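Have a look at the structure that comes next, please.
A single protein chain has been omitted from the complex, and every remaining protein chain is retained in its original position.
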Amino acid sequence: MNVPRPKIPVAVLGATGAVGQTFIRLLAAHPWFELAEVAASERSVGKAYSEAAHWIADHMPDDAARLSVLACDPDVVSAPIVFSALDSSVAGDVEQAFARAGRMVLTNARNHRMDADVPLVIPEVNADHLQLLEAQRARRGWRGGIVANGNCAAIVLTMALTPLQRAFGIEKVFVATLQAVSGAGYPGVPTLDILGNVIPFIGGGEEEKIETETPKMLGMFRGGAIEHAPMRVSAQVHRVPVENGHTASMAITLGRRASPDDVLSVLAGWRSAIAERALPSAPRDPLVLCRQPDRPQPRHDAGRGGGMSVSIGRVRGDSIGDVRMVACGHNTVRGAAGASILNAELLVADGWVPDEVAP
Amino acid sequence: MNVPRPKIPVAVLGATGAVGQTFIRLLAAHPWFELAEVAASERSVGKAYSEAAHWIADHMPDDAARLSVLACDPDVVSAPIVFSALDSSVAGDVEQAFARAGRMVLTNARNHRMDADVPLVIPEVNADHLQLLEAQRARRGWRGGIVANGNCAAIVLTMALTPLQRAFGIEKVFVATLQAVSGAGYPGVPTLDILGNVIPFIGGGEEEKIETETPKMLGMFRGGAIEHAPMRVSAQVHRVPVENGHTASMAITLGRRASPDDVLSVLAGWRSAIAERALPSAPRDPLVLCRQPDRPQPRHDAGRGGGMSVSIGRVRGDSIGDVRMVACGHNTVRGAAGASILNAELLVADGWVPDEVAP
Amino acid sequence: MNVPRPKIPVAVLGATGAVGQTFIRLLAAHPWFELAEVAASERSVGKAYSEAAHWIADHMPDDAARLSVLACDPDVVSAPIVFSALDSSVAGDVEQAFARAGRMVLTNARNHRMDADVPLVIPEVNADHLQLLEAQRARRGWRGGIVANGNCAAIVLTMALTPLQRAFGIEKVFVATLQAVSGAGYPGVPTLDILGNVIPFIGGGEEEKIETETPKMLGMFRGGAIEHAPMRVSAQVHRVPVENGHTASMAITLGRRASPDDVLSVLAGWRSAIAERALPSAPRDPLVLCRQPDRPQPRHDAGRGGGMSVSIGRVRGDSIGDVRMVACGHNTVRGAAGASILNAELLVADGWVPDEVAP
Partner (left out) sequence: MNVPRPKIPVAVLGATGAVGQTFIRLLAAHPWFELAEVAASERSVGKAYSEAAHWIADHMPDDAARLSVLACDPDVVSAPIVFSALDSSVAGDVEQAFARAGRMVLTNARNHRMDADVPLVIPEVNADHLQLLEAQRARRGWRGGIVANGNCAAIVLTMALTPLQRAFGIEKVFVATLQAVSGAGYPGVPTLDILGNVIPFIGGGEEEKIETETPKMLGMFRGGAIEHAPMRVSAQVHRVPVENGHTASMAITLGRRASPDDVLSVLAGWRSAIAERALPSAPRDPLVLCRQPDRPQPRHDAGRGGGMSVSIGRVRGDSIGDVRMVACGHNTVRGAAGASILNAELLVADGWVPDEVAP
């Protein structure tokens, strides 16, 4: 694999929001990409990024601070790789405009995730789904394309389920999630709503996203299309007073019976399909097995692998299905901005970004 | 029903711990019972209660503060009704000694819950299970008896499921709980473990208790014994940074198909079997239906009905089973001390406490 | 004192916000006042109150829920007593319009607090300041009038200092406050800003309010005006992840030397000037002395006296000044809505509300 030299210029759309800021932070010292442009809604256009963004993490990277905020328009933003942290109320049209203009759009928005010709990609899980881009370009007449990453909780769930799906098949998954407040953006959840409390509801169809995106991500690329995995998912979501890190507790009925020890072996022995590719944002261990009986926990484990690993623990039998286990992953890194960036790295490594751009 | 006059003297065993303190608080102005004695472990014996207990709620009742702590011995404690907040490491033998000595023991400990001849009672659910006391007395040669209440999370779950079990039967329940730190007693959970965090584990066999106690509580008293409900329960528990109030999210497969609307009707129309009895601690509405889409929530709903109501919300269909819903109840009131006190009221109302004591 | 019969109709301006909701809650079962009207900004006018307010406390009173939201206009709102929970950006003009129209306005807004002819009242501290209303009416040509309550933290501080000011005089007070998030309204403080964190800053001139309002409230009504107390206050404010209850830690230099024991005696022996008047919202003990060394604490003590008592503890010597102590009070009750309601009760009891209204 060729490491891009010089760095490829990239842009972030929706750069002032919470996910946009995570993009900025993760791109600050990226070995392949250089943050060249930031874009946001009308009221921020023309301001310095340092003025336009109410920065919520520790310290804004100096290079980003100096950028001027542009409009979300492919005539104004010139980078060949565009990360979209746009709100779903506007993401649809804007992202299509960029793809039509020949850009590769890596989107965290939900708008196109379930489109039949849009790959919903986790590189370690379904890198081959990128082949959908051919159908996408052909059907839509685009020179660029849109590649989506899944909902933050669906990504954690899907990564944890992948080895089981490959080894045994999965029939049913009951999943309860305990989701961090950063998933709601900024200002997001008012303190008075969540301090010392739990909210058993997340708007925007969170449960449905988990139930529909997971089978697509675990599906197979066959005959030019994605065949969704023949599993059923029942999700119950909760917001909890945690800063970062979604926890997902699963009760799983497998396609063929397996013991918790079988499952542990499969989890321990699983190797990501992209392990050889050395993508910069890919963690050494996409799945980390926790030995302590009370882990994973978001405060201790969400940050593993730079926030790109999913930690798994409490693998045990189930009194109804086959096996129960708990997974935890970083919702704004692995579940959002980091997911898009890793997808972009895969695009570059697989040659989907035009040569004149990625030498 | 006769209201006891004068008040019946009662004792609390394990009075210095967190659950013991809740007993003290709830008994402070009880219309039927008078706190006459407090007992605890060796190192507290002889001290004033105000000295022996590190009081964690707002203000210790004056009457309790003045009591001298006694040993947990039926030769020393004379009250005919005894509430046990003892730790399970010692509860077994002590409670039996009191029952043998003719006392009615209302226990929150787990030791005897699953004994075939010990009623595991929620008055609104299975008041008739008290009839097991006859078999208990006959078999064990006791004049008194032991009546247990269930695990705090199992009580919340069971109350929410009762109308469904009666109307449709229940086949399977997948339940995920988000449990308050007060359930771990005092000092209980260290702040460094749970602040801004979630722990997907609770020791002491919490999941197994939920899975086994629920079918017993929902069972039928037939032929002098309890026939457990023929249901399977899969529980996944989590500790969350909430002071009071356990939340339980359920995905339920019913015995016969029913729509969410059917379930809502059944929940709304359900009437507790003890509704006519006017027990002092029985809430007017044992089950409260929440209309808002994001309720119940522990901070707003755990205290309903003086902490004795269970709130239910988010009744909706399930993508695998029939229906999903969320319940929330106060773990140290309805799930512990209040449960025992209500059981004692039922015993008195049903004539299980000897006449010379309860005129 | 005559208890008003029938109840006096009252209105709440700014009824949909956080403080407005506290007014609604506290007025729900008020013995003298009847909530007759609610008013709010343009976008809520015409809606049912149940629709217009995102209710953040437990349960909205049914009577309030049915009210239709009116405009903040004295031609539309007819109640003779008007509580203002308006934002300071609009409170000034609106409140003056109501006073001009003959209404008694009890305001929680900061706009008129430091006006020389507006009484800044805590009944237990300076009930006599109401006499300023004569000057106010004379100078402004109003039939009604404006009575303000202080900033939430200034009220807690002032109540705690009152006995010391009366007994010894106060020269200097260094105060650090730890303020609850409910003080910032709703949605108020984003969770991501405060969870597991402390913010050493509160906007809107919080420190200056504490420094200027306290000497006015502790001042003397002399010669038709308020002579501010000749003290200096240095305030440092912090937002902390607490739901309700402001804590104020003070280091005090007295006018004449006194020992911590002297101060304790004065605090214990202090009697409110309105103790005889039996105003419905006045707590039996406006100041509660805590004996435990680690109290007061907001979660345990802010609610005392129905949220209207201020708790004081840790009275001890100071290595620079004379004495240090800690006070804690409920910021949205004693520090806001409850303060205004108590002021209104005082107005009625003292005959400042016209006879045709308060018989």
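Read from first to last, the chains carry the letters A, B and C; within each, the first residue is number 1.
The rule is short, and it goes like this: a contact is a pair of C-beta atoms (placed from the backbone, for glycine too) under 8 Å apart; a residue touches a chain by one contact, two chains touch by 3 or more.
Just so it is clear, the model here is predicted, and its values are computed rather than measured.
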Legend entry - Residue of C:K7, C:R100, C:R140 or C:R299 touching the missing chain in the full complex: C:R299
Legend entry - Touch criterion as defined above, residue of B:I194, B:I210, B:M231 or B:A344 at the omitted chain: B:I194
Inset, instruction - Consider the whole complex, including the chain that is not shown, and state which of B:A53, B:V181 or B:I274 touches that chain. - result: B:V181
Inset, instruction - Pick out the residues on chain A that sit against the missing chain. - result: 57-58, 195-196, 300-301, 303
Inset, instruction - Name every residue on chain C in touch with the hidden partner chain. - result: 172, 174, 176, 178, 196-201, 211, 232-236, 238, 240-243, 247, 249, 251, 293-300, 313-314, 318-321, 324, 326
Legend entry - Touch list for chain B against the chain that is not drawn: 18, 56, 181-182, 186-196, 241, 243
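Note that in this section only the chains that are shown with their structure count from here on.
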Inset, instruction - Take the average of all CA coordinates in chain A, do the same for chain B, and state the distance between these two points in whole angstrom. - result: 43
Legend entry - chain A-chain C separation of Cα centroids, rounded to whole Å: 49
Legend entry - chain A, residues touching no fewer than two other chains: 196, 241, 243
